[in-house]
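Taken from a larger complex, these chains appear in their original positions, while the remainder are omitted.
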Amino acid sequence: MNLPPRLIEGYRGFRHTRFRRERENYARLAETGQSPDVLMIACVDSRVAPEVVFDADPGEMLVVRNVANLVPPYQPDANYHGTSAAIEFAVRTLRVGHVVVCGHASCGGINVFRQNALQGTDTTGGDFVAQWMQIAAPATRLACDGVDPLQDQTAMELAAIRQSLANLRTFPWLAERERAGDLVLHGLHFAVMDGALRVLNQETGEFATLEDMPLS
Amino acid sequence: MNLPPRLIEGYRGFRHTRFRRERENYARLAETGQSPDVLMIACVDSRVAPEVVFDADPGEMLVVRNVANLVPPYQPDANYHGTSAAIEFAVRTLRVGHVVVCGHASCGGINVFRQNALQGTDTTGGDFVAQWMQIAAPATRLACDGVDPLQDQTAMELAAIRQSLANLRTFPWLAERERAGDLVLHGLHFAVMDGALRVLNQETGEFATLEDMPLS
Amino acid sequence: MNLPPRLIEGYRGFRHTRFRRERENYARLAETGQSPDVLMIACVDSRVAPEVVFDADPGEMLVVRNVANLVPPYQPDANYHGTSAAIEFAVRTLRVGHVVVCGHASCGGINVFRQNALQGTDTTGGDFVAQWMQIAAPATRLACDGVDPLQDQTAMELAAIRQSLANLRTFPWLAERERAGDLVLHGLHFAVMDGALRVLNQETGEFATLEDMPLS
């Protein structure tokens, strides 16, 4: 079937190690169904797998991944809304207690957005990426530490996370659950280079590295 | 910040074990950028993390995840197309050599689709999931082993994978790379219960369990 | 060959996951030889693998394991001294910087010693275990927190660690390196039940749980 040998090899490794060790957990999850407490909205980037970065067990987090971990605003219509469907499934069906927008450093989607914005044209010549990244456009007004997001890759990555959190709150049934105290939103940013994790303080709009901040 | 303790604990575990062990790899990937050879299209389900099931290293696979691992047909317009943007990024920018649609057993999205189709109404009462699952509607005509997908959860899961592969081929620049032999499409199905992996034979439309099939 | 299937399965898992991921490290270590900085003296117990408890990479620690992690006193003669040979190899050939005696809770060897000592006879009826455990006999005088080691399993485990450290210092070339500041001795105790790790304060003879003690 021409399946890449690495996939076959990797699957066999999984079967012989982790699946073997956790097979009771998998069987139980197949039997009872999933009930994750976290929805993680992350990027498609190959260097930032949420289950790896947060060492998650099977069953712990629902994970939607798209280019640049964006959340579009609430827009119920006849079109296909993949990310919004995942949010609806997580919040209304599974009733997760936490929704996390997890961005990361060196984000290719954010870089495309910045290049396009700075040059006033779609530098990719493609059909979908440039348009999809327009979700981040309002974020150019969300400076962090006084840095203009368009002038700085990290500032734009952080601003886009804040914009996605704002867009999440346009989903009426999500906002209602947040108001009722049944659901908490979070913004995180992972640095591939040194593994640092920044956490958004939603009152100030600033991000702080995890180990530097008070935890309770 | 009310970040769930499991996320903090899990991140610290990652930092002290896997990140420590592979930090040179992470640093190199941050420096040189990613160049994955595989785009994995998978479900948001918390029990089916592709990096776990295929024991992937950072940098190996771009992963887009949506409800029921669906690919909508090619439709370039002014709307936000998250999955299509990920496909464009993988195929046109990163030039991956493989695109894998990876479905799984006990898929909640497929179950919603079947209930709605059988009852002729949206049983969820929601805004997005039922509409999103309409991508799978043409798959009801794709029987596996003579089983009607609407009558059987597994048959519908397998049929939806075949439909997504068909939809992938409506993307002109993807089909062109496939014709040129630069890209190969694959369909997989993972059973949470016993860890079995089925592989689609695209000539016959049938799926066979990995260990049962000839590998070369 | 009747090799237990679990060993074959486990080895294949290792080959497909960890060995694959670290094969450059293994190849380098095969090429250049080992130069571990730590000698770990641990028990044969199946629940207390030092490489697991300390998440060690290949090449990081030399590990000698015997019943109850005992060190006999220095006694160079014509007999076979397995543990002493390992200590000589670590200290004189590899010149490790740290020697760690790592005991653990629910130690079967310590339990045999206590039963024999309390009943004044060898309760095992065997050839070697009772005699080997006599190395721990002087430790009955090393109370921790005022608890008589013979009356308390944990107190005896901790006392035996202190005795092994005292015996280590009877090796003249080891003591010399310690005096010169080239080598540091440590005592640890791992609790299987809750995973707690106690660290010996060699000035007071008391053990403190790792997370409770100042680290620098």
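A few notes on this one:
Chains here go by letter, A, B and C, matching the order in which they are written, and residues are numbered from 1 within each.
The criterion applied here is as follows: a contact is a pair of C-beta atoms (placed from the backbone, for glycine too) under 8 Å apart; a residue touches a chain by one contact, two chains touch by 3 or more.
Predicted model, so just to flag it, every value in this text is computed and none were measured.
Sequence-identical chains in the complete complex of this entry number 4, based on the file rather than the 3 shown.
Basically, only the chains that are shown with their structure count from here on.
Comparing the residue numbers each copy contributes, subunit A and subunit C share more than half of them at their mutual interface. For this pair, subunit B with subunit C, the centres built from the Cα atoms lie 48 Å apart.
Averaged Cα coordinates give subunit A a centre that lies 17 Å from the centre of subunit B. Distance from the subunit A centre to the subunit C centre is 45 Å, each centre being the mean of its Cα atoms.
Counting partner chains per residue, subunit B shows two or more touched chains at residues 17, 55. Remark: subunit B residues 1-4, 6-8, 10-11, 13-15, 17-19, 23, 26-27, 29-31, 33-34, 36-38, 44-56, 58-67, 70, 72, 74, 76, 78-90, 92-93, 97-98, 100, 105-106, 108-109, 124, 126-129, 131-135, 184, 186, 191-195, 197, 199-201, 210, 213, 215 touch subunit A in the complex.
Here subunit B touches subunit C in the complex through residues 16-17, 21-22, 55, 57, going by the rule given at the top. Remark: subunit C residues 9-10, 12-17, 20 touch subunit A in the complex.
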